[in-house]
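Every protein chain but one is kept in place in this view of the complex.
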Amino acid sequence: MNLYATLKRLCLISSPSGREGAVREEISSIISPFVDSVSVDSLGNLIALKKSRTEGAKKVMLCAHMDEIGFIVNSIGEDGAVRVGTLGGIRLAAASYTKVISQRGVKGALCANADVQPADYKADTMYIDIGAKNKREAERYVKIGDTFVCEPSLSKLCFSRVCGRPIDDRVGCAVLLELAERLSGVELSFDVYFVFSVQEEVGCRGSKPATFAISPDIAICFDVTATGDTPSAKPMACALGGGAAIKIKDNSVICHEDIVKALCKVAEAEKIPYQREVLTFGGTDTSSMQLTGCGAMAGAISIPMRYVHSGVETCDMKDVAACVSLAEKYLLSL
Amino acid sequence: MRSMNPYHRHILNNGPAELEDISLVVALASLFGPTGCEDRVAHFVLEEARRLCDSASCDRMGNVVGRISLGDPQKRKRVMLSAHTDEVGFMIEEIKSDGMLTFGCLGGMDPAILAGKRVLVGNEKTLINGVICSKAIHHKKKSERDSAVDSDKLYIDAGFTSREEAEAEISVGDFATFDEPADNSFTFGRDGQTLKMKALDDRMGCAVLIELMRKLNRERESLSLDLDVYFCFTVREETGCSGAIVVSEKIAPDFALVFESTAVGDIPDAPSEKRVAELGGGAVISVADRSTIYDAELIDTAFKVAKKNGIPLQVKRYLSGGNDAGHIHKSGVGVRSLAISVPTRYLHSPTCVAHCEDYRSARAIGFAMLEAINEI
Partner (left out) sequence: MASEEKFDKDIENIKFQLQNEIIKLCSIATVSGFESRATEKVSSMYRDRLDSFYCDAVGNHILLRSCGRKDAVKIMIDAHLDEIGFVVTEVLDGGFLRIANIGGIDRAIIQGAEVTVLGDETLHGVIASTPPHLKGDDDKLPTIDKALVDVGLGYSKEELEKIACVGTPVIFDKTYTSLKNGRLAGPSFDNKACGAIAICAVTSLEPSELAGDVYITLSCREETASRGGAYLCANRISPDYAMVIDVNLANAPDVSERESVPMGEGISISYSSSTSRALTRECARLCKEGEIPFTPKAEPSSTGTNAVAVNIAGGGVPVVDVGLPLRNMHTYNEIIALDDCYSLYRFIRAFVTSRELAEGFAREEGEI
């Protein structure tokens, strides 16, 4: 499996929160050969299980979310303007005046009411111009409740860096797929659940029921994190190209110290580049995995990323490779 | 002195059984049931559930659940029908030395609608009349006249003249709600089909559940459905400390239909993109709100069955609000959920305004969805 090719394949399929079907099918078809079973729960989480031969084995849950931020159609004006609400934390100033695409493949331009300044952008002041002259024309292509996302793309920058969207969190999905391939044929003493969760961007809604169903002993989340290495960035000791980020905390969770220590130890021993991540904003599925049911020992391996939730999300493929290696070696060390 | 409203009198004399349709809505909405003190509503619905369901109980939070099982036990899907019993209200925070009561709000309340309103003050046992007061316009500085009075500057005057006198009847932690409409004028409008009163959110939902309960009970022999239908009357929706969490985790349903009221802005001067839905346009289906992205297949199905059965139905045209579905769909291993709402103007006020036909549409869609879920 080529990591970049997988990432690109996943990025180009749109998957707004709550409507993740297309990406789910793609991931399902990729992971099936490497696992014992694949299932979909009632919210749409994809759960792939690699069983061990041991009776009553411990359960390790690995989770990356399939959904991306997007828009949902609220109403259509007499002038044909498509009004939308947001799904997830959209940076409207970054998303405005870019192309968007609907679940039916209808393209449009995301624009702001002319009398509003970028700092004041709200969902209510935005509209999508699909090229329709009036409501009747627009209604032939768009229905209330349809979803839109910013146009997907992925390109290579200099060196090993890649840029586009939605790398958050298709890159986590790509890491899990790569991991599943590497572990296929390896006999482990515990069950591994590869969970591709839904609705993370709207508040970690999908991972909770998935965790409840699995009731894992150990849960590791694979999601992106911010960096502090761009001009005037909020201070953060995490850099693109600095290796896999071992999460200590974000705004939703403080990871179990034993997991942090174990991951660092593996990285040291295997000479995998890593950095310790303290993120002072944002949340991940790690929290819902930690605090569901009777609780699980939870941690996260994060992929450093610049310009989160924009059209130019940027990652270093070397970091991505480090995340895969770290996860693999950690699992083999259990 | 106002006399007892006819619906209360009817309940006292005959029990809830014979009330139906709008009478049932009004009877339910008349009951005192602020968040955390839903006892009177729970009692009403429990009596009906005991009469009509295969089993019915009230848990320790005050959630009432009734079950009607239909068809083949091997094939039954579990469907949760949910409506919340609580209404927005107030909790008494202090009893002042002069007998005035200060209060905090239960649920999202706009301070602009509070001052001057009649309220009922008390708990599950006693109720007395009161009025929400603030200082008169004569006492207000010019700058104060531009904005609403914050709820912490308002107080309830129930006529007490001292703390001792008040404490004999009212305690800190007691409750209050808006009172019923003046002169028992529950309906208005040209055809008398527009409803106007407190607590339509969500007693209309409770009424839908009771009517569906009756229908399933009445027609159980002729229905070819394989379903366990749970009628769930949940507490504490308005403050987010939802009883629905506890109920849905206990039942672990496959599907949930949440019957709610949704705030609409179909009034003059509202921009068209913020009207949300139209009164009289039928029940409202939400695609997503702040708490839930609803199940796509259930949404499509609702519009299909509406078309097939000639039931008016509209889609919510704005992403806002949230309800018990937000807790239900994430509970347990996940629940496929749909919200069916009655469009309501001036939600969370003493004068919620809704239309009878929209209520009937919600009821009809509710039943049609049971049939449809049976086929999924």
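Note that the chains are named A and B in the order they appear, and that numbering of residues resets to 1 at the start of each chain.
Going forward, contacts are C-beta pairs under 8 Å (C-beta built on N, C-alpha and C of every residue); 3 or more make two chains touch, one makes a residue touch a chain.
On a predicted model such as this, the values are computed, not experimentally measured, just so you know.
Contact with the chain that does not appear here is found for just one residue of A:K107, A:R161, A:K249 or A:K318, A:K249.
In the complete complex, the residue from A:L110, A:I130, A:M236 or A:V320 that touches the missing chain is A:M236.
When the missing chain is restored to the complex, the residue among B:N184, B:T239 or B:T351 that touches it is B:T239. Across B:M91, B:L127 or B:L154, the residue that sits in touch with the chain not pictured is B:M91. For chain B, the residues in touch with the chain missing from this view are 35-37, 55, 57, 59-61, 63, 65, 67, 86, 90-94, 102-107, 152, 171-173, 230, 236, 239-243, 245-246, 249-251. For chain A, the list of residues touching the undisplayed chain reads 217, 234-237, 248-249, 252-258, 260, 275-278, 280, 287, 290-291, 293-298.
By our rule, only the chains that are shown with their structure count from here on.
Averaging Cα coordinates per chain places chain A and chain B 37 Å apart.
Considering their complex, residues 17-19, 41-43, 45, 72, 74-75, 77-78, 83, 85-87, 123-124, 144-145, 199, 202, 205-206, 208-210, 212-213 of chain A touch chain B. Of all residues in chain B, only 254, 272-275, 287-288, 293-294, 296, 299, 315, 317-320, 329-336 touch chain A in the complex they form.
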